[in-house]
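One protein chain is absent from this view; the other protein chains keep their places.
Lettered A and B in written order, each chain numbered from 1.
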Amino acid sequence: MTIQDIIVYLGQFFDKVVLEGSGEGAITGPAKIETARQGQVSFVSNEKYLRHLETTQASLVVVHLSLDVSAFSERVSFLKVRDPYTAFVFLLKRFSAPREIACPGIAATAVIGSGVSMGEGVSIGEYVVIGDGCVIGDDVVIGAHGTLLGHVTIGSGSVLFPSVICYDGTVIGKRVTIHSGSVIGADGFGFAPQADGSYIKIPQMGIVEIGDDAEIGANATIDRATMGSTVIGKGVKIDNLVQIAHNCHIGDHTVIAAQAGISGSVTLGRHCMIGGQAGFAGHLELADRTHVAAQAGISKSFLQPGQSIRGYPAQPMREQLKQEALTRGIGTMKQRIDALEAALKSLLDG
Amino acid sequence: MTIQDIIVYLGQFFDKVVLEGSGEGAITGPAKIETARQGQVSFVSNEKYLRHLETTQASLVVVHLSLDVSAFSERVSFLKVRDPYTAFVFLLKRFSAPREIACPGIAATAVIGSGVSMGEGVSIGEYVVIGDGCVIGDDVVIGAHGTLLGHVTIGSGSVLFPSVICYDGTVIGKRVTIHSGSVIGADGFGFAPQADGSYIKIPQMGIVEIGDDAEIGANATIDRATMGSTVIGKGVKIDNLVQIAHNCHIGDHTVIAAQAGISGSVTLGRHCMIGGQAGFAGHLELADRTHVAAQAGISKSFLQPGQSIRGYPAQPMREQLKQEALTRGIGTMKQRIDALEAALKSLLDG
Partner (left out) sequence: MTIQDIIVYLGQFFDKVVLEGSGEGAITGPAKIETARQGQVSFVSNEKYLRHLETTQASLVVVHLSLDVSAFSERVSFLKVRDPYTAFVFLLKRFSAPREIACPGIAATAVIGSGVSMGEGVSIGEYVVIGDGCVIGDDVVIGAHGTLLGHVTIGSGSVLFPSVICYDGTVIGKRVTIHSGSVIGADGFGFAPQADGSYIKIPQMGIVEIGDDAEIGANATIDRATMGSTVIGKGVKIDNLVQIAHNCHIGDHTVIAAQAGISGSVTLGRHCMIGGQAGFAGHLELADRTHVAAQAGISKSFLQPGQSIRGYPAQPMREQLKQEALTRGIGTMKQRIDALEAALKSLLDG
């Protein structure tokens, strides 16, 4: 791929792609600035990596429009764009080999139920089991050993890696990615206590709905609603081993890091960021753009948009950090009390 | 289904089912009181939902025996019972379509080992693999891609959703439900440290035993014992992504919420409730009816029945909440010390 090809490619995403340097030579792939070899493309978006420009072996480096690279552009070619990090992500994508999750077409070993509607260009892997009445959109890929129980709908362009399980009635949008081992639509954890201390199961009659462009990590669990739907919004990103309980509603473009757990009937706003291993009590609500620190324990709603919260029980970042600083100073407080008691005693003993 | 049918049905579970209102009309399904439409049945068990009785479109509402509904019973029919919530759960169950996890019979693609004993009325799904010497009870359902290694026993009426894995020797009781992706009987995490800092594996020769009527969520892990059995009691409910380590003993009717982790050789009493993401050090014991708050870290035994515990390290609820309140007041304490020092200084300088 020539540098000219790359300029054309990035031109799809950026109004302005400015070449500085010779622009000659073929580019074979992407690499980090400090390890790039001749023929590779890299990027610098963070000031602390600027020093690598002096020594990098990369043939092409993507940088910000405002960066002065005149000292290096005789030796290295540069492409200047508004957002070099995102430009590099697009280059990664451009150079990444298409991953084969399942061969095109429907594997002979796949078991397809009755009344299944299958789009064009699907890839259904070995030993996939698709229940009655499922609707599979165009270009959907389902990896080996995937199981769809009855009446699951998957929108066009979605990709299920091997061994994803969707319970009956699950509705998945377009261009959704689900990684291996995730279980979508298992029963919510609902049991009614009886007088003798045993429990009877509350039937979980709802479903899970996942919006367009969402991505779900590996071995995550998203439970179906008791009645109605557990809703994962558009563009939501959910990491590995996350638990989303029944009747949750996760707002569009919210990001949830690994091992976080969202209890039943929690509503998260749009564009929230939830740290790893954070946990939520049930029936809470977070406003849009709330940031939750890793391992936080959220026990009440936070309804003002854009807050950062932290701690157990979680409170706004500023209060929590103040609290933590005060607690770290408790040894000093104790010494001051000792001194006060001694001073008062000597005063009284006078 | 007529209201008369519903009275007969609930009569199986309740001594007293009192109709108030016309009792006419067909009921098509259950719904929440605030969203119910004509022909649907709902319930009110919580005072704060009583106001919906004025406006609900439901044709039938289940309420407590003691509730005066005379103001509404011209427009809506009522069934009065001792426990309207549980009655509604039974109605949910009655109206829920039977879920098809596997077709009746043994799928042609199932691989059945030698010496397997298969009960009557079983449903063994596509691509299920059953090892030598397994014993499958009557009416057992095993979803697609389930794997039983050798000599697994499953009691009658139990249901394994797709892709459940049971290691060799696992013993599962009657009417047990296990959701997709759970792994029962993997090796306990036991390694003997060697002088050179490496480890040798301690063979895990025990098994897992799961009692009647237990339910295990999705992607949970219950490890086999080193010797003997890891025991999950009768009626235990375990949520998604829970870890139960080797040689644990979970008492009957104990409930464990998502992502909790129980270390090796822990004994939990009967009727305990363990909050989500709670963690236990090894070799501890909790008495019957202990309640553990979410995210608590339990580092010692609590042997008095009926306690609530919370925090890290966990302590009884009352002490812990007092501790947390005191810690929240630390800023005020600091100000009081400042004031004392100033007062003393002015006294001494006096």
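Simple rule for what comes next: a contact is a pair of C-beta atoms (placed from the backbone, for glycine too) under 8 Å apart; a residue touches a chain by one contact, two chains touch by 3 or more.
Here the structure is a predicted model, which is why all the values come from computation and not from measurement.
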Per the touch definition above, residue among B:Arg37, B:Arg51 or B:Arg336 touching the missing chain: B:Arg336
Contact residue for the chain not shown (choose from B:Asn219, B:Thr254, B:Thr290 or B:Gln307): B:Asn219
Which of these, B:Gly25, B:Gly39, B:Gly119 or B:Gly297, touches the one chain of the complex that we don't see? B:Gly297
Quick one: say which of A:Arg37, A:Lys93 or A:Lys300 touches the chain that got left out. A:Lys93
Touching residues (missing chain, whole complex) on chain A: 30-32, 85-86, 89-90, 92-93, 95-96, 99-101, 109, 125-127, 143-145, 161-163, 177, 179-181, 213, 215, 217-219, 235, 237, 239-241, 253, 255, 257-259, 270-271, 276-277, 294-295, 324, 327-328, 330-331, 333-334, 337, 340-341, 344, 347-348
List the residues of chain B that touch the chain left out of this view. 111, 127, 129, 131-132, 145, 147, 149-150, 163, 165, 167-168, 181, 183, 186-187, 189, 191-192, 194, 197-203, 205, 219-221, 223, 226-227, 241, 243, 245, 259, 261, 263, 277, 279, 281, 297, 312-313, 322-323, 326-327, 329-330, 333, 336-337, 340, 343-344, 347
